[in-house]
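The other protein chains are all here in position, but one chain of the complex has been omitted.
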Amino acid sequence: AIAQGLALSKTTTISIVMSEKLLAYNTKILNGLMDVAKIYNYNIMFHTTSKGISKMQDVIESIIKSRVDGVILFNDNFTEDEMEVLHEYQIPMVVVGARFEGKKDENVGNVYVDFERLAYDLVRDLIEQGVDDITLMEDRLNLSMMKQLKKGIEKAFEDAGKNFEGYISYGDGYKSSYAFFKDYFKDHKPAKFNMAFRDSQAIAVMNAAAEAGFHSPEDLQIVSVLDSKYLNMVRPRISSYNIPEYDMGAISMRLLTKMLVSDRDQDENRNIEISYTPIPRDTTKEELFY
Amino acid sequence: AIAQGLALSKTTTISIVMSEKLLAYNTKILNGLMDVAKIYNYNIMFHTTSKGISKMQDVIESIIKSRVDGVILFNDNFTEDEMEVLHEYQIPMVVVGARFEGKKDENVGNVYVDFERLAYDLVRDLIEQGVDDITLMEDRLNLSMMKQLKKGIEKAFEDAGKNFEGYISYGDGYKSSYAFFKDYFKDHKPAKFNMAFRDSQAIAVMNAAAEAGFHSPEDLQIVSVLDSKYLNMVRPRISSYNIPEYDMGAISMRLLTKMLVSDRDQDENRNIEISYTPIPRDTTKEELFY
Amino acid sequence: MKQVTVKIIDPVGLHARPATVAVNAASKCKSDVNVAFKGREVNMKSIMGVMSLGIPTQAEVVISATGEDEEQAIAAIEEVLRAQKIIE
Partner (left out) sequence: MKQVTVKIIDPVGLHARPATVAVNAASKCKSDVNVAFKGREVNMKSIMGVMSLGIPTQAEVVISATGEDEEQAIAAIEEVLRAQKIIE
């Protein structure tokens, strides 16, 4: 057992921590992380959090016990207290996903998409085009992202002297979204513009609307913030944003590498914003993403 | 660094090896593996193979160097020679996915779905119902599975005194499948029955056929062997099979645990077949899965 | 021995994640913990055992614990299964 330990200790080991429920949505980021880790010959310890089986506290304990050299954390996994514990042990870490709004120091990097600005810019354009009947569908798996999208929309409404009241919340997953809208469209019209975070929610509102006789984009425009190949397979094809997820993973691991070797007081940029571009398909009107 | 090694050596460490391209299709199996590993407090080393970045040989080398206690291998990742190397080092391993057809000994377990029988039973029923115009679409990401499906179909044809010639091969991914069928349906009718391994190929043939004026199930029946939530979101909804993927992962990790502690000469069952059940939706006729 | 009868309400029954959650809860107890369904009884700390019972949704199963912490074991297991919406 000791020989085994010695062999292991020669290599840099990085822990990747993510929630099990998000795994299916983050495979491209994970691929980017793994490819760059392989170039640097890092060992990767993989941890998932999973309700009723493994809590973030257990994962943190196992990270500290095994004294890994660095950690990649997917956002929406942890509370500020949990981050505090990792801070105390001075483990370099990179938070990937949304902008990290907790306390930062030289041991924390962040590779993120500015979801607040994305939502602000989109809704500002919509309001200019006369559309203020807007729904944002809650995604319980990604509450950090939701918070930032909501903030961006609210700011755009505020700047136009209006008030945003279109945040809707129901269960998670396609089935509950679809059931919700099937029922909702019995006595409601769809909002003119519908914003979802994930593909399945966008498809749910589209299918339920179509079956109630409402068609996209005439009766309702639909955007899924995260792109997926399935948005291109449904009819009509759903508009979304291109977020370079593989790159986010690759850049996050590279940033962590730099943090592992660099001087602590070096004033390097540890906050890297990743750009996004709209992908207009069939569910948005031509003037929106010109 | 030595202290770090010693700390690590106290815990059982398992390597999970999969191809990067299959990651998005195997998240449920991975979740099952991770949950059970967490119950036993195992550390998980995660390895992906990725063209141009990390080959299976590199992964094997890193597994041997770090002297992990056991390995979970996703099928379709390795050649017989590569398995041979792992054999020589006597590392207990479980192969998950399709039936493993290489050399087995007491260090190799296999948790699998019998894709050959699935295909045989389906095609036997189809032939009995008078349908022998059948296409099997190649999936280059899962060549072991394809081989077994093809074998099952060929056997069903042979038993009916017929010859199967409906294996088609083109690029991988939705775009190339869709482009292939868009072109193909310009001067061909679809086969009466179309079998795909993954959701995207099934959706591709359905969309291309619909746009050429052919409708499912009247003009073409469609089945995707692997289920996914997206098959329920497209219109018409595509029939598939329920394969308990999470269970496959959970059982694989549990089997490995048993192999780690058991006597070598104990005659335990190391080959566990996982059952499947059809999920009839809109793209198969009523009489098929009664 | 202490035992309790519970009804499985998780839509997939005691398979997949629900089964793994149940095994995880049982594994934390010092007592021997068994689960019985339709006359068959297995060790509730065994994943393959629990899955082999093929317990469907709406099934009533008997969970029993024998050992020094049997009282707390049953209470703790019930609590976890209820929190995860696996039982009523």
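Note that the chains are named A, B and C in the order they appear, and that numbering of residues resets to 1 at the start of each chain.
In the analysis below, contacts are C-beta pairs under 8 Å (C-beta built on N, C-alpha and C of every residue); 3 or more make two chains touch, one makes a residue touch a chain.
For clarity, every value in this text was computed on a predicted model and none was experimentally measured.
J.: Under the definition given at the start, what are the shown partners of the omitted chain?
T.: Touched by the chain not displayed, across the whole complex: A, B.
J.: Contacts of chain B with the missing chain: which residues?
T.: Residues of chain B in touch with the missing chain: 50-53.
J.: Residues on chain A that touch the omitted chain in the whole complex?
T.: 31-32, 35-36, 38-39, 244, 246-247, 250-251, 254-255
FYI, only the chains that are shown with their structure count from here on.
J.: Could you please state the distance in Å, as a whole number, between where the Cα atoms of chain A are centred and where those of chain C are centred?
T.: From the centre of chain A to the centre of chain C is 35 Å.
J.: Taking each chain's centre as the mean position of its Cα atoms, how many Å separate chain A from chain B?
T.: 28
J.: Multi-chain contacts only, two chains or more: what residues does chain B have there?
T.: 31, 35, 38-39
J.: Which chain C residues reach two or more other chains?
T.: Touching at least two other chains: 17, 20, 24.
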